[in-house]
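Certain chains of the assembly are absent from this excerpt, and the rest are unmoved.
The letters A, B, C and D name the chains in turn, as written, and every chain counts its residues from 1.
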Amino acid sequence: MVIRPAQHWFLRLLDWHGSVLSKITFRLSLNIFMSIIAVISYQWYEQLGIHLTIAPFSLLGIAIAIFLGFRNNASYSRLVEARTLWGTLLIQQRNILRSIKTLLPNDKIYQKEIGQLLITFGWCLKHELRKTNPAVDLYRLLPLSILEDVIKSPLPTNRILLHIGLKIGELRDKHLISDVIFQGINKDLNTLSDVLGGCERISNTPIPFAYTLILQRTVYLFCTLLPFALVSDLHYMTPLVSVFVSYTFLAWDALAEELEDPFGISANDLPLNAICTAIERNTLEMLDIKPLPRPIKPDKYFNLL
Amino acid sequence: MVIRPAQHWFLRLLDWHGSVLSKITFRLSLNIFMSIIAVISYQWYEQLGIHLTIAPFSLLGIAIAIFLGFRNNASYSRLVEARTLWGTLLIQQRNILRSIKTLLPNDKIYQKEIGQLLITFGWCLKHELRKTNPAVDLYRLLPLSILEDVIKSPLPTNRILLHIGLKIGELRDKHLISDVIFQGINKDLNTLSDVLGGCERISNTPIPFAYTLILQRTVYLFCTLLPFALVSDLHYMTPLVSVFVSYTFLAWDALAEELEDPFGISANDLPLNAICTAIERNTLEMLDIKPLPRPIKPDKYFNLL
Amino acid sequence: MVIRPAQHWFLRLLDWHGSVLSKITFRLSLNIFMSIIAVISYQWYEQLGIHLTIAPFSLLGIAIAIFLGFRNNASYSRLVEARTLWGTLLIQQRNILRSIKTLLPNDKIYQKEIGQLLITFGWCLKHELRKTNPAVDLYRLLPLSILEDVIKSPLPTNRILLHIGLKIGELRDKHLISDVIFQGINKDLNTLSDVLGGCERISNTPIPFAYTLILQRTVYLFCTLLPFALVSDLHYMTPLVSVFVSYTFLAWDALAEELEDPFGISANDLPLNAICTAIERNTLEMLDIKPLPRPIKPDKYFNLL
Amino acid sequence: MVIRPAQHWFLRLLDWHGSVLSKITFRLSLNIFMSIIAVISYQWYEQLGIHLTIAPFSLLGIAIAIFLGFRNNASYSRLVEARTLWGTLLIQQRNILRSIKTLLPNDKIYQKEIGQLLITFGWCLKHELRKTNPAVDLYRLLPLSILEDVIKSPLPTNRILLHIGLKIGELRDKHLISDVIFQGINKDLNTLSDVLGGCERISNTPIPFAYTLILQRTVYLFCTLLPFALVSDLHYMTPLVSVFVSYTFLAWDALAEELEDPFGISANDLPLNAICTAIERNTLEMLDIKPLPRPIKPDKYFNLL
């Protein structure tokens, strides 16, 4: 995710990183190329009785804009939902730890064990969603007794949650907490399970492929034919206007595609590393363990992973 | 559901499967046919004083696009809601099993029995929604004592839920769990009931038929008359532009119709088999039963059922 | 609600029932009549310097389409909310009955009494929303002791809910269920109360009347003036195009009005009879009482009440 | 709120009350006046080389319509949320009273005291939102012991809620209800607190003022310049078309402004008096106290306050 500091509006217009410009450069070049062909060959094909006007393209462009708006809405909703789920993860980890600290203020061992498991749950979910290997983080964070069981599981994130549950069950078995309290914390674990299941759902279920396909076909064809529709009115100005219109449509299309999978590592995806570090910082701070890891900062292109 | 691997944008445009193209081929051909008639007969009917211009079609096209956008929104919401309900099913099955494992860590029999019932609930719901016969899955998964009762019920999915409830009630009667814990698990069963009722609601209540009817009438008539409105400006280019505009409108209309019933087996519907298998995998993994069934993969057309 | 079987798309276009065509026939005829006047009188009033062009109507038509889209959204949301509330009713009735069966598996009397009250709650709510007399259903379903109290109440649906509550309170007084369990079932009754209150809210609070008024005024005036704006371009084709555009706008307006009150009995309203019967079937099936009433089927016009 | 009986669609168009026409009469008159000026002065200022065409106004009008649609959505959402909160108030009052009647079926004194406080809560909230003096209703409904404390509080609605809480706490102190039950009813009181806080939020936080300002500036300027853009095409028809377009835009703007504060007493605001009376009727009916107050009916202009 691009985290941009305040910037003069004029400088911002020239920005390259964080925009989707890099993804559509080729298609924009193609559009300029088609425009030049249109300007050059205009008089020749007009003589053949081939003629395009802007009116049907106006109708089509507005219809496409409406459909693009719909798809952007769908993509953006996924991003917002994914971000909210990760926000809930942080909230829930704080809640569980606050409950444990309130109920067992002097039992530092349990506090730390549960805190550690909560931190690992976040990192492991990140690895699951980005399809990377969680081993390094599991080795770093889990006690050996649990590590073995988690590392060989095909579904490690859910397995960690099960271990948090077993830990809470242990407290109940030892009569450190009553059934009422157990039930309350168990419900908080259910919320962690909602986060896990919700993220998996977003990750596994793309927006129906046909939406992408229909829109891209119409957008690309629209941009390709547009110069020929503009040239009879605009002559030499055709490339300028054509590339401008194309930029608007292609950039929105490219952005919607990028937002569709919010767990990637492109410029507009969620900064899962930064969130996991924030969770780790919060947990350790609540456990009074120092020093805290430093919060992750954006790199020089303002990118936060 | 089409699960498409990353693909070059140009190749994607030529894709056939997963789009709705196959459904609208005939209507697009009809449109080309009308365009050719328009080009041929143009001069003749102009002499009769019959004349169509693009201006009213521009107004109409934009209005139709707005209404199509609305209907797509409604259809897509149904898909998202249906997917979320199935996601909740997986989450809830994990939660119930985690609670049981936490509360009765050594009672493998109850763990397995309840796990088995949860798996069956998913498969049976799938059969109910797709109107297929659940018998094979019921025989495969249920113990004989319950099988008999479920198989003769006219509402088997709800019957399975009742049996899960009775099993939990049994735990309470045997004083293995207290009333507080019973109440907590019972609430989780209520959530399964929400999933069941929610899916039935989506399946039984289509979007008001009049929306479909009004839109299709106007879209089809619009596409049919369009060539005659374009021909005076575009002459030989009429078929190209006309089929392009028609594709945009017909494809969106066809997609909205396809998404309306998310429980079908067309290219943009939910992969219920894959989800049920994921639930089965999760349950067995939590119960440490091996080997796990393999996750279902998309077929060679990238289709996941 | 019209429940239409799969149908060839061409046949569907000719459909009459289930569309709103019957409601706007007069206004469409009026539009044709105005078009003919426009064609006939065109040359005469042009000489008087009276002139209308399509450009301002294009702007106006698109603005009206945007506002119509907004109102349709509002109407459709009401339909969806109403349907969800009735879905919750079915879910909640299943949940309460499952809890009772789980907790008191052998107490058939209480199971049946509570089941009966739940069925009655649904039918009575239906009568309240459709403003029909609930007496027949009350006599059919309620035991005499309760019947008397309900039938003389000015708010019978809420009174039935109170009786369900008293029945649950009785179980608690007799120490058949503990306070924890009582509290759980009481919460389920609160959800029934949400359904009751939610349906009353939708039924009593229409969409602000001014929305309907402003839109209908502009839509009707727009359709009336449209032929005079089209005639200078389209001549003899004016009636065709004018009635086509008018159909699009009038049909959407009429449909939004029809959906506004989802509890009526027109072609796009909720099939409350069918839902109440489904609730009755589910309850009796869970109580193993036979025979079940038959599910209500659409009539020959595909109408389900 | 205007509650209009079914009416022939033609008569409805002539309706005056309940529309926003009265609010925009002056601005519409101004528009007619400008149109006449445009028609008269047209030839003169054209000679000066001053020329306006409809094309840029078409673009602008559609953009404004899109933004108006957005603002109407925001305003309407506030109305719906406010109505839902008041619906929750009625539901919650029924729930609390049902719980009390179920738990203490013979303690008529407590039933009545709590019922009375619930009724007062609604009326007092109404007075707070409409900024009227609650004294009359407080004197009518509260017992003297509580009255004194509430009437001198700067935040009387919240104070009444505190008294309901204290009453429930009293039941617990006297061991008439257990902690579990207390907790359940306390949660219902939290929901009343949600209603109170939610209504205060809507009432205190308008839609950002800049939305209103930007839209009204552009709408008014648009309507003022429109005649000059229309006159070259439409000549004598300019006033008719101009006032028609202006009505569409001004009426939507005026309605959005009216809906923004749903607790007022204009024609499209919530009928708080009627809802409070409904709450009172429901409470007394559940307590079997007679006679019930009559439900409030719309006045002769169909206005329900």
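Here is the rule we use: contacts are C-beta pairs under 8 Å (C-beta built on N, C-alpha and C of every residue); 3 or more make two chains touch, one makes a residue touch a chain.
None of these values were measured; they are calculated from a predicted model.
Assembly remark, whole complex in this entry with 4 chains visible in place, copy number of the identical chain is 5.
We adopt the following convention: only the chains that are shown with their structure count from here on.
For the copy pair chain C and chain D, the superposing rotation over Cα atoms measures out at 70 degrees to the nearest 5. Chain B and chain D, compared by their mean Cα positions, are separated by 38 Å. Look at where the CA atoms of chain A average out and do the same for chain B: the two points lie 24 Å apart. For chain A, the set of residues that touch two or more other chains is empty.
If the chains shown are joined wherever they touch, the resulting network is a simple chain of contacts running from one end to the other without closing. Interchain contacts (touch definition given at top) occur between A-B, B-C, C-D. Of all residues in chain A, those touching chain B in their complex are 27, 49-53, 55-56, 58-60, 62-64, 66-67, 69-70, 74, 153-155, 158-159, 161-162, 165-166, 168-169, 172, 179-180, 182-183, 186-187, 189-190, 193-194, 196-198, 200-201, 205-206, 208-211, 213-214, 216-218, 220-221, 225.
Those residues of chain D that touch chain C in the shared complex are 1-4, 9, 12-13, 15, 18-20, 54-55, 57-58, 61-62, 65-66, 68-69, 72-73, 76, 79, 83-84, 87-88, 90-91, 94-95, 98-99, 101-103, 105, 178, 180-181, 183-184, 188, 230, 233-237, 241, 244-245, 247-249, 251-252, 255, 258-259, 267-268, 270, 281-282, 285-286, 292.
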